[in-house]
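The block that comes next holds subunit A.
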Amino acid sequence: MMESLAVSLVNAVPALSGVPLWTMTLLVMVVVAAVVLTFALLYAGLATYVERKVAGDIQARIGPNRVGPLGLLQFLADGIKLLLKEDIIPAKADRFLFALAPYLVFIGSFAAFVVVPFGVGLIASDLNIGVYYVMAISSLVVVGVMLAGWSSNNKWALLGGMRAAAQIVSYEVPVGMALLPAVLIAGSLSLQDIVRSQGGLLGIFGWNLFHNPFTFVSFFLYYTAALAETNRTPFDIPEAESELVSGYHVEYSGIRFAFFFLAEYGDMFVVSALATACFLGGWHVPFLDAEALPVAWGNLFSLGVFLAKALGLVLLMMWIRWTLPRLRVDQLMRMSWKYLVPITFFNLLGVSLWLLVFHGKGIPRMIASLFG
Partner candidate 1 sequence: MKARAEALPTQEMLINMGPQHPSTHGVLRVILRTDGEVVVNARPDVGYLHRALEKIGERVTYAQFMPFTDRLDYLASMNCNAAWAWTVEKLAGIEVPERAEYIRVIVCELNRISSHLIAFGSFTADMGAFTPFLYAIRERERINDLFEDICGNRLTYNYVRIGGVSADLPDRFLEKTKEFLDYFEPKIPEYNKLISYNKIFVHRLANVAAISGGEAVAYGLTGPNLRGSGVSFDLRRSEPYSVYPKLDFDVCVGTGERGTVGDCFDRYMVRINEMRESVKILRQAIAQIPGGPVMAKVPRAFKPPVGEVYFRAENPRGETGIYLISDGTVNPYRLKLRAPSFVTMNIFEKVTKGLMIADIVAVIGSFDIILPEIDR
Partner candidate 2 sequence: MEPKAIFEAVKGKFGEAVVELQEEGFRPAFVVVSPESVREISLFLRDDPAMKFDSLMCLSGVDYKDRFAVAYHLHSLEIGHRIGVKAYLPREAPSLPSVDGVWPAANFQEREAFDLYGIVFPGSKDLRRILLPEDWVGYPLRKDYKYPEFYHGIKV
């Protein structure tokens, strides 16, 4: 992918023809990575702002409005302040692991951005194992969180880390199983392929969400399990402020804490993006074939649509957070193993049978074919 981009770049700009291809490829890689990272950081910053505004709105207050116009620069102030804070490593902490943990969490969360299909051609790397890659790379988060909890040498942090590990590992199972229907329908693990499989001019009825009853359920199962995987309310027990003070990052200050903070918002986006790509038609614009448009317009449209869908889901997460109370740890585990896992499993079975029986056709397509 990168290579082809580099080739086309070299072809387009004759002045670059003297540069060896590998240099160009590397350059393109760096630039793409920088773009994705910039987007991710900018998004995370703005998301914190929006979260506070949403919270304010729900709670009958205003939220930040003094720092910059409408308080929009709040995240900048927070970020720079955290960057300039004293860096504390507790004396009894395991220094190396303590320092490593936030980066692991951050990488685990932001590396997943690589395969997010932002638009028709806007994907950093269209891996043919996209879904699998996201699941695998986001598991790094568990390692990081556990290390953070363990290395802090603080009992609250340890409890938080253990809770997080148990929770994320448990919910990884239903998350994966709930995503599989989309994979089955598309017949590919590549996210771009999954999005393409939901195209057609059926409008929103091309989406996997409406493919059959099982996928419909799957979406909600995925969203619920994903909420738990990102440690958001009502499943935010690893950081449960009123129980564990701040959970696994209780000892972290300054920029290291900022990494955890960013990672949380990164995670939120990744799971929302995954839900969008797998169930909500990804970057497909209803009644418009984005791929048929000129490249620039097609990308722009599809990017806008994709972000709108994904950020809408992020917003929903915020809404849920400020509305619901928190589950207890045993209830959380019970919910995963006793309810979500069996249901997702049967759901998967149902989708497979459906595909077998109806030769891969979804309900909307069947209805459409009735009317010719």
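On how the list was made: all candidates are chains of the complex that A comes from, given by their letters.
Methods note: a residue touches a chain if its C-beta (ideal position, glycine included) is under 8 Å from a C-beta of that chain, and two chains touch if they have at least 3 such contacts; residues count from 1.
For clarity, every value in this text was computed on a predicted model and none was experimentally measured.
*Asks:* Number, please: which of 1 or 2 touches subunit A in the complex?
*Replies:* Answer for subunit A among the listed options: 1.
*Asks:* Mind pulling up the subunit A residues that touch candidate 1 in the complex?
*Replies:* Listed in rising order, the residues are 55, 58-61, 155-156, 159, 162-163, 233-234, 236-237, 240-245, 322-331.
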